[in-house]
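One protein chain omitted, others in place.
As written, the chain order gives the labels A, B and C, with residue 1 at the start of each chain.
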Amino acid sequence: KVVKLWPLDKHEYRRYGRQLIMPEIGLTGQLRLKSSSVLVVGAGGLGCPAAAYLAGAGVGMIGLIDGDTVEESNLHRQILHSTERVAMPKVDSAIASLRSLNPTVKYIPYHTRLTAEIALDIFEKYDVILDCTDTPASRYLISDACVLSQKPLVSASALRTDGQLMVLNNPPLPPGHAQGGPCYRCVFPKPPPAASVVSCGDGGILGPVVGTMGVLQALETIKIIAKGIQRYSDFDSTYLQKGLPSGNSVPDPHRLSEPPSLLLFSAFSNPPFRSIRLRTRKAKCSACSAQTTVTREALKSGSLDYVQFCGAVSPVDAL
Amino acid sequence: KVVKLWPLDKHEYRRYGRQLIMPEIGLTGQLRLKSSSVLVVGAGGLGCPAAAYLAGAGVGMIGLIDGDTVEESNLHRQILHSTERVAMPKVDSAIASLRSLNPTVKYIPYHTRLTAEIALDIFEKYDVILDCTDTPASRYLISDACVLSQKPLVSASALRTDGQLMVLNNPPLPPGHAQGGPCYRCVFPKPPPAASVVSCGDGGILGPVVGTMGVLQALETIKIIAKGIQRYSDFDSTYLQKGLPSGNSVPDPHRLSEPPSLLLFSAFSNPPFRSIRLRTRKAKCSACSAQTTVTREALKSGSLDYVQFCGAVSPVDAL
Amino acid sequence: MSAASTEDVVPITVEFSGGLEMLFSNERKHKLSIAAKDESGLNSNVAFLVRYLCDNLMKDPRKDLFVLDGTVCVVPEHVLSPALTIQRRPGILVLINDADWELEGEDKYEIQKGDNILFVSTLHGG
Partner (left out) sequence: MSAASTEDVVPITVEFSGGLEMLFSNERKHKLSIAAKDESGLNSNVAFLVRYLCDNLMKDPRKDLFVLDGTVCVVPEHVLSPALTIQRRPGILVLINDADWELEGEDKYEIQKGDNILFVSTLHGG
């Protein structure tokens, strides 16, 4: 195998120099970013800042999926769009801005809302998935598809003056493996009563609140990629049984995923941020346990009706 | 006085609808944002996201001051710039992006680094000042000028994986008034040893770390403006003496400034955010106390040498 | 609060976030003291606290937005049996001293002096 003397191009040393010199990234981390692909589901208040900082950091390929077009009411918080691009598909508008920031990244547009039928085929092309959507139905669908395709999920949400952030399914081990990170269903087994769900359109949203959560999604994604995603092969059977590294394949402690937590943000509270320890995988989780009822076949066939499951009170756009 | 039936234009209800419907902003807050002006000192890693969300929220006038031009190494974190605008003045590049996001805001470019001689004349045109610079010298200068011109200061900084945020001089009462918020010199009376100061160029910086701090600066600025900046006239002499509202002019409790605090962010720590209670104004502060030695005349005449004060070890660009 | 002496009550902080505060007079943080023992003389646990909050602190009549299925708290107070298991309503997290209550014994967790109990509604906006 030929070792390249200069594994990055000259312009990449220039562009990424400020993060390359940090021990948390380094050349290894930059190369991992370059060879990685990230899917951002939703090009709105969360997806815009998240995608901007992922593109800036040099993620090799960024997919963006959203079926909406830009509206004037988006612009106070969806900073990749612009006034002259009102009515353009959000995905195209966002990619125009991203390309201008960093033309060396490959951008893949999906002009559609995410559905159960297409989710797995898309997710399998990416290394990390970002949930930047805005309904319970899409959040369950994305989590289920992440579990089935074994992808870490960086999930955020925001409403009014509050925001929440979780890294789920990390490490992204197959269903039934207790060392895998909890999924959205482990934390929220049942959807909330439809009457209690408030959208940003109805409840309002402060731009920098959702902006902060989106930037933090990019940060968590960069951390996961730069450290190296833990794979099933990193855990041998001894480790899976005893929860201890075996002599044969000791997991690199620097690659161990952080314990699951929920970051709460409340712009008018003091303190504004709060970190909560979350549970591990739930032994009877319907998605990530050995007793899973959420299968690839069920998902792909469309037999799982997420909108119905979440009990829509009004016609819901699942993205 | 004629009361307008619709105090905002139709397109403003559309554009700002999602924040207008929130009780924390409301029509009053939106009108305050529209009639306010904010100066962003530094159009780099902090200034870019801060200005983006301020423009999105509908601040009436945004001034941007920076003497630098866009470099490729800026682009991983300075998201208002673009690859095709490398070598353009940062202020012009940033305003091009901001205007595309929200053309209804008035943007004022200052193609210069901030100096003591010009600071007061500029600051007096604005309601809130954001310190988005990157040297100790500029931080002391900006704080002094905020105290002298009685402006609240939203100050942030970032390096490697850490960030810090403070709202200073809020309420922005004249020097000698104990109820005014502490200034930068109250918290840091003396500059750090020059040898201990590390720049983002030398130490590195992770894009979303500085991005998070910049977005949070926009948030604090919006909170200050929407609530209504506390003025000297809001405090009568009884209040100033006893620290209690008098019967005659009770300060609106909703307008009371939050107690001074420092937000610490550390991207790889758990918990990542931490809020610290800060001291109030220092009785002997050289800038904001009755014993101030930092006067308008001293500042304007250039007799205060901030670079010297901070003991530059290498040629320092004060912005 | 029917606290007789300081020995009989447990001072705690209860917080609401993510919109739940709207059910509780729009206040996010409540300092309160609850009885140290429940109706059966056992140490007060989280189930007891939730009943207490429904009966005493919640002004909003929509109890079902706080407690599961609306079967627990909309019934008259005297029917609220200590034996009834309190489940969290879907979409609400209960956090005991900044940890998911599932790590602490759920509604059986016995309240300690100075505990912080946080109820968070999940958000879905973006």
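Note that in this section a residue touches a chain if its C-beta (ideal position, glycine included) is under 8 Å from a C-beta of that chain, and two chains touch if they have at least 3 such contacts.
Computed from a prediction, not measured in an experiment: that's the story for all the values here.
Chemist: By the document's own contact criterion, which visible chains does the hidden chain reach in the full complex?
Modeler: Taking every chain of the complex into account, the missing one touches B.
Chemist: Determine which one of B:Gly29, B:Gly45 or B:Pro152 touches the chain that has been left out.
Modeler: Only one listed residue reaches the unshown chain, and that is B:Gly45.
Chemist: Among the options B:Ala158, B:Leu173, B:Val215 or B:Ile229, which residue touches the chain absent from this view?
Modeler: Touching the chain that is not displayed is residue B:Ala158.
Chemist: Touch as defined at the start, partner being the missing chain; which of B:Leu8, B:Leu27, B:Met61 or B:Leu278 qualifies?
Modeler: B:Leu278
Chemist: Pick out the residues on subunit B that sit against the missing chain.
Modeler: Contacting residues on subunit B, toward the hidden partner: 42, 44-47, 131-136, 139, 156-160, 162-164, 187-193, 195-200, 203, 205, 210, 262, 264, 266, 269, 274-279.
The working rule: only the chains that are shown with their structure count from here on.
Chemist: Between subunit A and subunit B, tell me the centre distance in angstrom, where each centre is the average of that chain's C-alpha atoms.
Modeler: Distance between chain centres, rounded to whole Å: 32 Å.
Chemist: For subunit A, give me the residues that contact two or more of the other chains.
Modeler: 160, 200, 203, 205, 274-275 - these are the residues of subunit A that touch more than one other chain.
Chemist: Send over the residues of subunit C in touch with two or more other chains.
Modeler: There are none in subunit C.
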